[in-house]
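Heads up: the structure comes next, in structure tokens.
One protein chain omitted, others in place.
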Amino acid sequence: MATRIEVTGLTAYYGKFKAVSDVNLTIEPKHVTAFIGPSGCGKSTVLRTLNRMHEVLPGARVEGSVLLDGEDLYGAGMDPVNVRRTVGMVFQRPNPFPTMSIYENVIAGLKLNGIRKKALLDERVEESLRGANLWDEVKDRLNRPGAGLSGGQQQRLCIARAIAVEPQVLLMDEPCSALDPISTLAIEDLINKLKSSFTIVIVTHNMQQASRVSDSTAFFSLEKTGDPGRLVEFDKTSKIFTNPTEKRTEDYVSGRFG
Amino acid sequence: MSTATVPEPTVPGPATPGEDRLNLRGEILPRFVPPVVAAGSLVVALLIYLLTPMDSEIQIVLMAALIFVVAMTAISTRVEGRRRARDRFATTLVYGTFLLALIPLIAVLASVISKGAGRLDISFLTHSMNGIGARDSGGGIYHAIIGTVEQVLIASAIAVPFGLLVAIYLVEYGRGRISRTISFFVDVLTGLPSIIAGLFVLAFWILALGQGFSGFAGSLALVVLMIPTVVRSAEEMLKLVPNELREAGYALGVPKWRTILRVVVPTALPGIVTGVMLAVARVSGETAPVLLTVFGTNLINANPFSGEQSSLPLYIYSQAGQPQQFAIDRAWAAALVLIIIIMVLNLIARLFAGRNRLK
Partner (left out) sequence: MTTEPDSSAQSAEQRGAASATVPPTDDPVGAPASGPTSTGSDQPDHDPVAFTRPAPTTTGKAAVGKADVAFKNLTRAAGLGLLALIVAIALFLVLRATHALGENDGNFLSTQEWFPNQDPPKFGVAALLFGTIVTAAIAMIIAMPVAVGIALFITVYAPRRLSSPLGYIVDLLAAVPSVVYGLWGLLVLAPHMKGIQLWLSDYLGWIPLFSADSVGRSFFVAGVVLAIMILPIVAALSREVFLQVPTAHREAALALGATRWEMIRTAVLPYGKPGVISASMLGLGRAMGETIAVALVLPASFKISWNWLEPAGNTIAANVANGWGEANDIGRGALIASGLVLFVVTMIVNIIARAIVARRRDFSGSSA
């Protein structure tokens, strides 16, 4: 039961600076949706509004609505803590908690929700690590520090940590930008596997990656530095990369700009 | 709930009836609740104060704070659940400790300024205690300022180069056991009570070598206290210098020691200066080691290498121990001067920190 996300009239600010303006798009359940665009176009900002992580930064705020299966994340009575448990996130750089073991990293979110039973935790750890294609590599050293893994393994550990709390949606903010090509491939395989269970939104700089992993692609751009970013075009990935409607999209995907 | 391993999603759990299928909602107390509870707690505390034999106003505040914490936690647990209640409890505690800590710390500064400013004038800064009797109101700190400045300068002249060399060794050359041992003993020195430094110089310089009390003896004690601070801050800053810079030096065929002196140290310099200034500020206020080694005098002695000197902290200590109000007033005024000096040193250190390219 993955979830549809409808974004309407979304505008995000950092203090007085308007980062993105008036974004409207619908993200299909169990699809991989990629956000692409040049630096500063606000694609990461939009991603962070989808689980209310945007407002964590001082002075940041959001206008408009984000509906998750019809419920507005920014509506009255919504608890950002619950929102983030439902919409998980993986960050640009692998960020396992350095003070925790691999095992503790995976159960970090579960412990917050008061799950203490060892048997249940063990089960979830294996399940999540298998889900993140990491189990076979780490099953013998679950009590070693998570920070001791390679970059790609760390990123998969972070994915395991995110899916351990059983979210509906998984947001990924350039998850491969700090990884080597082999690790990147591993993550991309994983994304393909995960989309059977989750709605996935991925921000990427890498257009090949977007075309490889995503079903739909949103292209963001901005007129010039200092202007807010805008959603230029949103369509099936195949259409965006072969026959985009907008000239700017074509320029970007063909490498003529950005 | 779905799991990651199973390709097909498992049967959804019993969805909550109504629109909140995803369970995104949370009961959150309206913003006005905490202030209202706070006001209520204060009223209740006041009532308790009036009805029971409580005898101090501080207790009203304590009581109100206690009632607030209990009431807020209870309400929050009931409405928002345990996790949020705990979050609120932690927030209250953090704010509480902060406010609690502000009171004495601000009070210290306020006392020093209010009590010291009255006595502080030009004559206080330019006169010594020469010929001032126990019941006299005059006198000043000129001799103490001279002593402090000389002792601290000499101490810095010894401790800074020494500490810097140790830091360079630890960062650039140190490997293995020796370096770990040195690092450990730097930590030990950091935690060394200042009076031990004084006792050491007393035992070594004054009792064993038979040298008299002097400003220089005081400087030696301050050196012991300065070294760890200088080593630690220099070490931190040197570590921040990116390795690429060192490699760039080696790649150009520059020998290692010159790379260190011409590239690494200058890059870290502003940070090191900041650390040194903070170390200077710290030892300027040290009393105990100076007490044992400089001895103190009421006269001006500009020669740090012979005879007793005075110093500002020592002056404050000796004046504060006397029963006359004149002496107490002098102690406050001297404390004000000492604080001003240290604040200025800190400000200078900050200025360098602001220009610091590494931090």
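Things to note:
When the chains are written out, they are named A and B in that same order, and each has its own residue count from 1.
Note that in this section contacts are C-beta pairs under 8 Å (C-beta built on N, C-alpha and C of every residue); 3 or more make two chains touch, one makes a residue touch a chain.
The shown structure was predicted, so the numbers you read here are calculated from the model rather than taken from an experiment.
Only one of B:Leu22, B:Ala65 or B:Val276 touches the absent chain when the whole complex is considered: B:Val276.
Set against the missing chain, the residues A:Gly42, A:Gly64 or A:Gly109 yield one that touches it, A:Gly109. Only one of A:Gly9, A:Gly75 or A:Pro98 touches the chain withheld from this view, namely A:Pro98. Summary of contacts with the chain left out: across B:Val36, B:Ala74, B:Leu100 or B:Ala117, the touching residue is B:Leu100. Interface with the hidden chain, as seen from chain A, comprises residues 51, 53, 56, 58-59, 81-86, 88-89, 91, 93, 95-101, 108-109, 112-113, 144-145, 147-148, 158, 161-162, 165, 178. Panel shows chain B; residues 55-56, 58-59, 83-84, 86-87, 89-91, 93-98, 100-101, 104-105, 107-109, 111-112, 156-157, 160-162, 164-166, 168-170, 172-174, 178-179, 181-182, 184-200, 202-204, 207-208, 224, 227, 231-232, 234, 236, 239-242, 244-245, 248-249, 252-258, 260-263, 265-267, 269-270, 272-273, 276, 278, 281-282, 284-288, 291-292, 313, 316-317, 320-321, 328, 331-332, 335, 338-339, 342-343, 345-346, 350, 352, 355, 357-358 of it touch the chain omitted from the view.
Convention: only the chains that are shown with their structure count from here on.
Chain A and chain B, compared by their mean Cα positions, are separated by 42 Å.
Contact residues of chain A toward chain B in the complex are 1-3, 68-71, 73, 77-79, 81-83, 86, 112, 114, 127-128, 130-132, 163, 166, 168, 194, 196-198. Across the interface of their complex, chain A is touched by residues 1-9, 12, 19-28, 82-84 of chain B.
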